[in-house]
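Take this structure first; my questions come after.
For this view, one protein chain was removed and the others were kept in their places.
Here is subunit A:
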Amino acid sequence: MHSLYARLNNFSAFLSSCLMGLLAAIALSSFLFTAEPKGELTLASVKVFPGSSRRMPTVKQEFTFVNFNISADLTPLFHWNTKQLFVYLQAEYVDSKGVQNDVVLWDSIIRRKQDAVLNIAGRNKYVFRDLSRSFRNAQAANYTLRYNLMPYVGVLTYGEAGRTSEPVPFPEPETVS
């Protein structure tokens, strides 16, 4: 403490401790915000088509196409420690082999509070196909709208903002004329 460098050293050492304490307090404060906004998720149509992918042109498999409507107000999730929201639509079903599948069909990143009111009519962004290459014996699927809250400091939190009111069965494959 007698010299300039000793004082600077002492200051920066205690500054880093205080900064850690401040960050820990901010991370813990996120648990005070317990909003769980709910929105509506409805399916406009679910269709199954036979086809083949570009990577495996000789393999016949089935593709499901989902059109959906989302209306949800996720603004309560934005507090001082929210960096962004990752919102995704997930299909949850038990396939023909009895295995539980969770497939992400659509997602979106929301960076600002003013963008957090969702009114979206969309279709699946990612290809929806089954490992067994067919949806024929798969059980009816639940579609859920989920979010992942990414904070500036602290832990990621997950939540569900919407769900179809009842399981939606996969229709018979349509024939492509």
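As a convention for this text, a contact is a pair of C-beta atoms (placed from the backbone, for glycine too) under 8 Å apart; a residue touches a chain by one contact, two chains touch by 3 or more; residues count from 1.
As a working rule, contacts and distances are computed from a predicted model.
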Open item on the list: Since a chain is absent, check the UniProt entry for it and pick the matching name: "Signal peptidase complex subunit 1", "Exostosin-2", "Tubulin delta chain" or "Trafficking protein particle complex subunit 11".
Closed with: "Signal peptidase complex subunit 1"
Open item on the list: One chain isn't shown here. Among A:F31, A:F49 or A:W80, which residue touches it?
Closed with: A:W80
TODO: Specify the residue from the set A:N10, A:N69 or A:N119 that touches the hidden chain.
DONE: A:N10
Task: Contacts of subunit A with the absent chain, listed as residue ranges - done: 1-4, 7-8, 10-11, 14-15, 18-19, 21-22, 25-26, 29, 79-81, 152
